[in-house]
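Every protein chain but one is kept in place in this view of the complex.
Entry: chain A
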């Protein structure tokens, strides 16, 4: 067991609920980037039980770029087939639960209705580069760990504005 304490990007941050959406930090397990070497995609897919097409997610594999995916979990030995790196600590994961479409329309340049389960996009979040997906638990946003506070603040601000808007509606 490590003697060093591990901390998540937003250690101690309490969830925030506004306008019917709850924002919380999610602590993911290991994240491994898998980049197929030329011509090895099929072999990698055989090893991993699939490999996602662009803008898709397949099981615990998130598409993150051409021939590249993030595996939520430990990768088997893929030497010679794909380059793998440990990305576990490099990303902060933010979870959105609830009626998220109006909020998503204020965060990402995408049609929120197109973010169905199984979709996984690389898309900007304000001035940050994010990975955006929806799983059975809701919307999941990954941002660079160092930018986690900015991402939280920007999303929280958008939620506050949305709530103020709803207060004057009707």
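To be clear about the criterion, a contact is a pair of C-beta atoms (placed from the backbone, for glycine too) under 8 Å apart; a residue touches a chain by one contact, two chains touch by 3 or more; residues count from 1.
Basically, contacts and distances are computed from a predicted model.
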Identity of the absent chain, which is to be given by its UniProt protein name, from "Sarcosine oxidase subunit alpha family protein", "ABC transporter permease", "Membrane protein" or "Cell division ATP-binding protein FtsE" = "Sarcosine oxidase subunit alpha family protein"
Touching the absent chain when the full complex is considered, from A:90, A:118 or A:138 = A:90
Ask   = In terms of residues, what is the contact footprint of the unshown chain on chain A?
value = 1-8, 33, 35-38, 67-68, 82-83, 85-91, 105-106, 108-111, 113-114, 126-128, 144-147, 149-151, 153-154, 157-158, 160-161, 163-165, 167-168
